[in-house]
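Here the complex is missing one protein chain, while the rest keep their positions.
Right after this comes chain A.
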Amino acid sequence: MKVSFPYMGSAIVYKKLFEFLEHEVIMPPKPTQRTMDLGVKYSPEFACIPLKMVMGTYLEAIEKGAKVLVTSGGHGPCRAGFYGDTHRNILKSLGYDDIELIIFDAPQDSWRAFFRNVQKIRNGVPWHKVINRMYTLYRFVQKLDELEKMVQKIRPYEVNKGQTTQVWNQIQERFDKIKTRKELYKVYEECKQLLFSIPTRKVDEKDRIRVGIVGEIYVVMESSINFGIEEILGNLGVEVERSLYLFEWINDNLVPWILRPKRFKEIIKKGQRYIKILIGGHAVETVGHIIDFKERGFDGIVHLMPFACLPELVTQSLIPKISKEVDIPILSLPIDEQTGKANMLTRIEAFIDLLKNRKRGKTKEVFIDNIQEHVQEERVVMV
């Protein structure tokens, strides 16, 4: 089968999955302006931006020859639960009758449906191989995420601007070629060395700024839609951690309940302090992670929300209260088709200034300190 999937975060993971199932994989292109234009053109106007971007991605994948599109569903009362069906209807209305859309809903919603889908994409690969390879993939995701977390801690302190991103690109290319578990562990160790060999400047613990990124899964994970916010922050000298990594998402959603790490339950519990009922999307997680980041000593939170995303709108309305009670600055950034980058950059920069001020004291001097670093960072682009 010529299989493709929506682009979200490290897409090589999904590619691996279908390679392991011996499909012919059509790699969807990383979302660009064109993806957005296509998606916006063929989606309902008031749909949220992830639906539109995914729509655009499907159309581009179909152009490249994809016949089967595989995606995960959503559950709870937000619109995400209808994404799959909406996409399916749009594709039909565009005359793509031969395209099959396979939607994986959470297995606990219906184990029957889940296994029917698994059978479909298993592609006749014997079960013992499937299980073995899925375990490899599980470790693959884990290792890749570990490396990404390191990247986010090294980038702010790199001496040669851009080097960490270059290494990260190399790492992804190398991971893309991995076939076996043994290879995985070997490549992982080598990549780790690669990261450790990046020259960094020493920064005092008290001068380090840490920011947690929370919000709806697509805009948090997909850098092409969030302006590469992790890199922007990293380049401003800020350590970043996202609320969501694929490995944790798999643990939280696909691994059977009893085997799940406790962390997820704790986050949910923290979130339920503010949102008591199920409203869908990642609202409860978002709040839970805000509190969690604060407890772990982070300095600030960037909250990403697709414009018109209902659950995140609820979160946003709670943010002034949470920010005050938990005592952590939070910057909410709505993301839509026409968010201007200049405007976004201004906010992010000003927010980081604010965090630095907060951390370092209360005199006017502080501003001067900030500038100095900043000039160094920004002047790199000038001769």
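A few comments on the model shown:
By our rule, a contact is a pair of C-beta atoms (placed from the backbone, for glycine too) under 8 Å apart; a residue touches a chain by one contact, two chains touch by 3 or more; residues count from 1.
Operating definition for what follows: contacts and distances are computed from a predicted model.
UniProt lists the omitted chain of the complex under the protein name "Acyl-CoA dehydratase activase" (options: "Acyl-CoA dehydratase activase", "Methyl-viologen-reducing hydrogenase, delta subunit", "DNA-binding response regulator" or "Dehydrogenase"). Note on the undisplayed chain: of the listed residues A:K64, A:R116, A:K161 or A:R263, the one touching it is A:K161. The missing chain, though absent from the display, is touched by one residue of A:V13, A:V151 or A:I319; that residue is A:I319. Taking the complete complex into account, residues 29-30, 32, 160-163, 165-166, 169, 228, 231, 317, 319-321, 329, 334, 336, 338-340, 342-343, 345-347, 349-351, 353-354, 357-358, 362-364, 366-368, 370-372, 374-375, 378-383 of chain A touch the chain not shown.
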